[in-house]
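As you look at this complex, bear in mind that one protein chain is not there, while each of the others sits in place.
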Amino acid sequence: MRIEVKDLTKRFEHTLVLDRINLEIPQKEFLGLLGPSGSGKTTLLRIIAGLEFADAGVVEADGRDVSTLGFEERKFGFVFQQYALFNHMTVFENVAFGMKVRPRGARPDKQAIADRVKELLELVQLGEFEDRFPAQLSGGQRQRVALARTLTIDPQVLLLDEPFGALDAKVRVELRRSLREIHDATGLTTIFVTHDQEEALDLADRVAIMNHGIIEQIGTPNEIYESPKTPFIFDFLGRTNSFDCVIEHGKARLGDKELVVEAGIPDGRGVAFVRPHDIVLSPPDDPEPTQDAKLPGTAMVRFISARGQRAVAELLYERRLIEAETTRESLKQLGFSIGDKCTVSLRLPRIYARREAEKQTGIPERAAARPLLRKRLRSRLSATPY
Amino acid sequence: MTGGAIAIRQRSIIPGFGLSLGVMLSYLGLIVIIPLCVLLLKASDAGWAKIWMELSSLRTLAAFRVSFGIAFLAAAFNAVFGFIVAWVLVRYEFLGRRLIDAMIDLPFALPTAVAGISLTQIYAENGWLGAALATGGIKVAFTPLGILVALAFVGLPFVVRTVQPVLQDFDRETEEAGALLGASRWNIVRRVVFPPLVPAVMTGFTLAFARGIGEYGSVIFIAGNMPGYSEIVPLLIVIKLEQFDYPGATVIASLMLVASFVLLLAINLLQAWTRRQQGG
Partner (left out) sequence: MVDHASSTLTASLQGSARRPLPLTESAGTRTALIAIALGFLLLSLLLPLIVVFAEALRLGFGSYWAAIGEPEALAAVRLTMLTALTVVPLNAIFGVAAAWAITKFQFAGKNLLITLVDLPFSVSPVIGGMVFVLLFGLQGVFGPWLAAHDIKIIFAIPGVIIATLFVTLPFVARELIPLMQKQGTEYEEAALMLGANGWQTLFRVTLPNIKWGLLYGLLLCNGRAIGEFGAVAVVSGHIVGLTTTMPLYIEVLYNDFNFAAAFAVASLLTLIAFATLILRAILEWRADWQLARSRLH
């Protein structure tokens, strides 16, 4: 089933929760709605599901307005964040519910129901748990029961509200895999909501990033990660280092390079966002120019933390802190320790207008604040005799 | 609806709004709203002269003094002992604690008439305790003291049940912090544990007070019901009704409702003020 959202708007009290959302989801797509809380993603999902109603706009399924469709024609499967399993029923009864409440004529007989339940429980790998009650199940198991339950109605679209939100990291990864397998096996158009960018980028065919009721960008995980259109998206998807630059005639000077800036970004003050793992460190007197933008001067290593495979280094550069990330081996090879100086180069920086970046993320302020605080504290301490 | 206006009702997928609200409103209308409106109508029907006559009658004033005054004292009494009982039930372990905890609700479950005659048998001059008290010169039954005893019985569970959950959820760590800072046990209880419990005690007090004002069955047997001395307002209303003095009865009933409402409002405001003082 193909879903189209046209100019969907929703207000709650005096806030605009959804602002003229337009979205096209082709059949069989696995779409992720990603965003911080309050972005409207859950509301959008619930409106598509029919659990809530928009103030304006329409949701269409295969070209037909869903609000005109009855349950039989529409059949959207919805999995709730807290699963909403019926606690007084066994797993079997929960999964069978959708079939048992069909009107007399359309209801399958007992054997057919039992067969289908068993089939679905096998699909989610809970075949032995038929007679258990939800209270006796782990979070991951409950999640799978909720999924099986919703599949009994033969939905044409599957909608999941933060499906892995309440689970441990390890369970989450396993379930992600299962969900992807089920999607590929059933070919159901699937939309899920999450605030976890790793999950969205890992699972979805396409990701729509939402913020303050609008879709900021929609594209494949790679597109979004490598070419984030707005500073908000860049910052939301991972840790960010920012560097000031000036944009003139569509070009920005950053370190020893002049970079072409994307169309649409005005001249004036700009800022370059760089991921920690795109911060390249080299020995201080390395004269070799590379394809990366090398920053003038040197930075001092203030802090090193080798966490497992990754190593994170905190550098002080021109009174600002830079977070760099690299593999443990690379760091060992460079041989840096705290207090050493090094050269910083920026790989794959993304340039935005400074004004826009400040409005959306507050990043330039943050980085500058910390050394200042330390300076103030030091001056205060030096005033008191001790 | 214009943009930005707050909807009277949010649309919802859940069915049955019309039916459930309809049933609710019809039922309420028939059994609560219409009857109470009739009460207020009849009261206003009475005319100012009659209203003034009732309100200024010594008998009426005495009844209000008795009902409100003794309900207040009984609620205060229950606040003190109810607090102790709640403390003991939550904080200490002893034989039969569970059983006693369940029994606290007895005054709720026991019909008021049963309580009434039982208490009278106990405190009458030849009664189980009354006899002993009489030798000491204390008369309980057929005096305001009897009313106090009855209202204390009826209001007993209120403070206990409002304080218990708060005390149960109390964060023991604040007590430990107080102890580590060197406070004595009495100081810890007085300054750390007790203040957050005050709103609960006050709520319980208010509920007991409100209950005591309107109590009828458990009081009329032990009170003696002498006008001007041990007559409560509900009984006065009943007497007026039996005399077919409907206007008089409605005036007094309305006054009772208004007075209760004002008092409860005052206590609620006091509670809110207390809570704000504690930064809650």
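For clarity, chains are labelled A and B in written order, and residue numbers in each chain start from 1.
Note that in this section a residue touches a chain if its C-beta (ideal position, glycine included) is under 8 Å from a C-beta of that chain, and two chains touch if they have at least 3 such contacts.
Since we're looking at a predicted model, the values are computed, not measured.
Colleague: Among B:75, B:141 or B:156, single out the residue that touches the unshown chain.
Modeller: B:156
Colleague: Among B:106, B:138 or B:226, single out the residue that touches the unshown chain.
Modeller: Checking the options B:106, B:138 or B:226, the one contacting the hidden chain is B:106.
Colleague: Which parts of chain A are in contact with the chain that was left out?
Modeller: Answer for chain A: residues 49-51, 71, 75-78, 80, 82, 84, 86-89, 97-98, 101-102, 149-150, 152-153 touch the chain left out.
Colleague: Suppose we count only contacts with the excluded chain; which residues of chain B make the list?
Modeller: 6, 8-10, 12-17, 19-21, 23-24, 27-28, 31-36, 38-39, 42, 81, 84-85, 87-89, 91-92, 94, 100, 102-115, 117-119, 121-122, 128-129, 152-153, 156-158, 161-162, 164-165, 172, 175-176, 179-180, 182-185, 188-189, 204, 207, 210, 213-217, 221, 233-235, 237-238, 241, 244, 246, 249-250, 253, 256-257, 260
One rule holds for everything that comes next: only the chains that are shown with their structure count from here on.
Colleague: Could you please state the distance in Å, as a whole number, between where the Cα atoms of chain A are centred and where those of chain B are centred?
Modeller: 55
Colleague: So in the complex, which bits of chain B are touching chain A?
Modeller: Going by the criterion above, the answer is residues 3-4, 6, 11-13.
Colleague: Can you list the chain A residues touching chain B in their complex?
Modeller: 11, 13-14, 50-53, 55
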